[in-house]
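Apart from one protein chain that is not included, each protein chain of the complex appears where it belongs.
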Amino acid sequence: MAKIELTRNPFIKSALKSRYPQLAVFIIMLVGYIFAILAGLIGTPVGSHNFSIVFVWIAWWAILILVAVPFFGRGWCAVCPIPLPGEWLQRGAVLSPPDKRPKWLNLRVPKMFRNIWLQNISFLLLALFSSVLLTTPNITGIVLAAMLFAAIGLSTVFERRAFCRYLCPVGGFIGLYSQTAPIELRIKDKQVCVTCEGKPCYNGSQTGYGCPWDVFPGGLTKNTYCGLCMECIRTCPHDNIAVNLRPFSADLAKPSTRMDEAFKAFIMLGSAMIYAGVLLGPWGMFKDAAYNVGSSAWFVYAIIFLAIIFVILPGFFTFGILNTKNILPLKQRFASLATALIPLGLMFWVAFSLSFVLTNASYILAALSDPLGLGWNLFGTANTAWQPMLTTILAPAQTLALVGGLIWSVRTAEKAANEVKVSSIPVIVYSFIVTSIMLWLLL
Amino acid sequence: MNPRLKLLIFVITGLVVAFAPLPVPSIAPQARTFRIDARQYAYSPSELNVNPGDTVTIQLVSADVVHGLYVDGYDVSVEADPGQTTTLTFTADKPGSFRFRCNVTCGAVHPFMIGKLNVGSDNWLFRSIGLALLAVVGVIISVKQKA
Partner (left out) sequence: MNRSEFLSRIFVITGIILAIGAPLIFWTRTPLIHARMAENGGWNPDIIQAEVSQPLHLKLTSDDVMHGFAVGQMDMDAVDVEPGKVTDITLTFDKPGIYTFYCTRWCGLNHWRMRGTIEVSGSSSDPEPVSPPLYVSLNLNLDAPHDAPVVPRSMPSAISGQQLTTDLPFDQSTDYYRANSPYQAFTDLSNTARTESQRWDVVASIWQSNTTPESLANGKQLYAQNCAACHGETGAGDGVFADDLAQAGEASMQTMSGAENMMMQTPVDFTNPTQMLGASPALLQGKILRGGMGTGMPMWGSIFTEEQIWDLIAYIYSFQFEYQE
């Protein structure tokens, strides 16, 4: 299947180029986000009836992991409200780019942090506290507010969207998994960029700002760091940038050799498995340990969590690929073969999320009518009873997702192994084993 | 061999693995009673094993606050206040592994208060692992073929 250029369609092109539709979505998202913060802080402390828990960890999460990431890659980043207040302050404008004199410090993020390690750490921090975060409205409210203020703060010190690119815990995995998505933003003709003066896609112009994601669109070969904000489409004077439909996981044909991305794959794989076991399993002891943050049981849980992610999973992986003798260093083999875990991890998260989303989706209707737990009934659905949905298809859907993910992972492993000229068997065996474990945890 | 034929073989094998009826060991259905203690946020015992066809009676004893017990797949439930043991009886006619969960908000971690009911062996799990194995073999063969 070849690429289909979506921006060839004039309607799509003008919708993406114009700032108005995007602004409308931005305002809705920002209002919803701020409302979620308020709901978390002053609404009922009962998570299942609070807008912040229900609409962030059930509704938004479901749409993110089941639709946005697999089909639109960084599509959520395109509409996310977190960077907006900071960016508007940075630009001194909500819509048009009047003058581009820096309003704030506009420092470049130090080289040491120009990777996704901070995002790995921020995701792990949330993950270690997830039992409390996912169930307690005021904690969710505080975390949402903290991210918003962190983004604003970083925007006043650093250039572009420093929070999004280097700190956001969600952005870390959305970026990694966006490599599997069937949508991409790429230049049309490389020669045009070579002869282009000033590179306004990166440096900005009268019609738009330089890439807020600190990406040079002319050099974009993968989705990982492009946030689909459409700014470059507005600035390119040669109309050389397009949004294309393409086969799934096209980016994985060129495996990355970065260690931060490789470890992100392990972080996501491991945390999906741990969540499946701790949150959805019948073992009360683990849930107690995960919830009682600060207790000695929780410390043990945190250490085991980190050990699984940084030692056990990558350790077994490394052990498996050790024998694949090669001229390339182990680090490179490790990173490029770990690419196979990207589609696997995505499907692990899909399978895991299906369970709690289908079980608890009925809360969405109640929270819509009474978001703060004050006794409202805005849409008449406040008394919708809790009722798990589509339970008969859950197990088959999880199997389909996990087996599908395994197939995808094996194919990716074959391609990656081909690139580094090693055998793919160890990776395949590894993927099969972890998939079987995940099947056992979920079914 | 024609790749289309190979694909067909794999699909058919897959369907067999997924759906072919397995011989059911004929164990006479019994009546079983379980006393389950419910406290924030776990059941004790949290895993029950019965045979298909058994009549299952669960006595729910809440040990701290009002809890419930809802069985996925069977869509039956019961609630109990501390001090008032309640009983749920149903026939385990659907084989497989089913989670049971609390259906009365009992605190923060309530959505994850979960136990497991195993009716017979968890055939779907074995089938799924079989499918996973089949998928791996299938992809390896098809890739080797292209090379």
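To keep things simple, chains are lettered A and B as they appear, and every chain counts its residues starting from 1.
We adopt the following convention: a contact is a pair of C-beta atoms (placed from the backbone, for glycine too) under 8 Å apart; a residue touches a chain by one contact, two chains touch by 3 or more.
Given the structure is predicted, the values throughout are model-derived calculations rather than measurements.
> Out of A:6, A:46 or A:196, which is the one that touches the chain we can't see?
Of the candidates A:6, A:46 or A:196, A:46 is in touch with the missing chain.
> Tell me which stretches of subunit A touch the chain missing from the display.
Against the missing chain, subunit A presents residues 20, 23, 27, 30-32, 34-35, 38-39, 42-46, 48-50, 88, 93-96, 98, 370, 372-376, 382-383.
> Of the residues in subunit B, which ones touch the absent chain?
Those residues of subunit B that touch the unshown chain are 61-66, 81-85, 104-108.
Keep this in mind: only the chains that are shown with their structure count from here on.
> Hey, which residues of subunit A end up touching subunit B in the complex?
On the subunit A side, the touching residues are 46-49, 131-132, 135-136, 279-285, 287-288, 291, 356, 359-360, 386, 388, 391-392, 395, 399, 402-403, 406-407, 410-411, 414, 428, 431-432, 435-436, 439-440, 443.
> Which of the residues in subunit B end up touching subunit A in this complex?
It is residues 18, 41-44, 46-47, 70, 72-73, 75, 96-97, 99, 101, 103, 105, 108-116, 122, 124-125, 127-129, 131-133, 135-136, 138-140, 143 of subunit B that touch subunit A.
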